[in-house]
Structures are given as structure tokens and as C-alpha cells.
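Omission of a single protein chain aside, the complex is shown with its protein chains in their original locations.
Let's look at subunit A:
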């Protein structure tokens, strides 16, 4: 088990480094110049020499390789450099934006899992075929709904038509309701689909009638026997949806005008603020890699057959 953990952690570190390097190189190759965008405005009255001096202050005038090494070492120490746009440390800007996004993404993910579990188990429990069919059609519908459109629709219906949730003002919680829903719906879809399919597959296994022959009810079988067996494939998908969760946050925050990592990313892209963009990419990768590492570690906990394979 220890060896397995070490191996997976090593792999995760490698993925992180590769993501950092790719993002770094791509951002360097990007046409456009953040320093020019910020300082070439004639109103500032800076001469070309002065701009060159500012440039030297930002990248130290070092060779590309040395600049890469400095940035990498900085990231390892937790120093992400300075935002070109605002001049403040990137860490500060991230720290300001992160809580809002973490709340949004966390709540969105929990709601997504809840929706998925309810749909999949209701479909697995139902014996009426039209109800089952209707329930199983829901995820496909969810998947085909674009996040921005859903967000706008929800605001239209719940805020403007029904007046249930205030658009501006309102408590912290009230402000969260619509964005969380918007984010959860497309994420719930793939989890629900895989979970429902996997419940069906497990229910067809020979051990299910054996449990029934002990005198167990359908709900007992579904909840105590089928659920854990069916969870594994759904867990993999849930881990993979974290990528979508991050992308979805950007759109959701923009649509609902929330300050967060999504908004920060949008601003950074507009200003070609390379250090911020790099930090956001690395942050997203860290979250994704850590979540999927956790999924890998959970697998043998849920399925004892994998423990022997792992040991």
C-alpha cells in the first residue's frame, strides 16, 4: 500500500511539473506583451527607455532558461511573482478570489453528487418502466444544456419572473443559490449516467438474488449491497468532472458577476497578465491532480479486491 501511494504521488508530481512547464512555455510564446499593454498608453508619458527598464525589473533580463528556473523555484516556495496588471503579488490576488470560488465549486459539486445519486437510485429502484425511462432521460438533457444559457435562464425565471431570489443584494446564501444550481446541473449529468448504468449492471449480478433470498427488501439490497459496488465507476467520473467544475466556475462567475478565480482569470486574459494566468493554470492542475489522487487512493478502500492487487 505504501509503495502504491508513493508511486501515485510520484506520478501526480510529474503531472504537475509537466502542466506547469507546458503552461509556462505556451504563455511565453503568446503573441502580445503585457508590459506594453499596460505602459504604452501615451497619457503615461513613458519613454521607450523607461519601458525597457520596467521590463528588466519584471523578468530580470535573464536568459529564458534562467527565467524559467526562477519562476519554477518561486512556485515551489509559494511565491507566484507579481501581477503585471495591478503590481500586487499574485498570491494576494489568488487569496482574495479563492474563497468565493471554493464555496461555489464545493457547493456545486456536492449538489451535483446529490442530484446524481437521487436520479440514479430512483431509476434503479423504480420498477415502472416509463418512470425509469423518464429519470434516465434527465442526465442527457442536463448534459446538453450550456452553462451560460442555463445561468441566464435561471436568473430570468427565478429572479425576474418569480422574484424568489434577489439579483442584487441579498444574503450570502441567496447569492449562492442560482450559481450553484447552474454549476451543478451539467456536472451531475455524467455522474448520474454512469451511476445509473453501473447500478443496473450490479443489480444483474448473481449475488443480488442471493441477498434477496435471505429476505432482504429491494431498498436494503440497493442501499447496502449495490451502492458500494456501483460507486467505483461513478467515483472515477466524479474525479474527472473536477476539470469541468473549474471551467464551469469561470463561466458561472462571469454570468452572475461574482468575484472569484473565474473573474480573475477573465481579467488576467484581457490584460495578458502572464504571472496570474500561470498561477491559475497551476492552481487548477493542483486541484485536479489532488482530487484524482484521492480517488485512486479511495478505490482500494471501497473494493477489497483491489487491495491485494495494490499490496
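By definition in this document, contacts are C-beta pairs under 8 Å (C-beta built on N, C-alpha and C of every residue); 3 or more make two chains touch, one makes a residue touch a chain; residues count from 1.
Assume contacts and distances are computed from a predicted model.
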### Chain not displayed: protein name in its UniProt record ("Na+/H+ antiporter subunit E", "Putative membrane protein", "Exporter protein" or "ABC transporter ATP-binding protein")
"ABC transporter ATP-binding protein"
### Query
Of the residues A:77, A:161 or A:214, which one touches the chain left out of the display?
A:214
### Task
Please give every residue of subunit A in contact with the chain that is not shown.
205-207, 209-218, 220, 225, 228-229, 302-305, 308
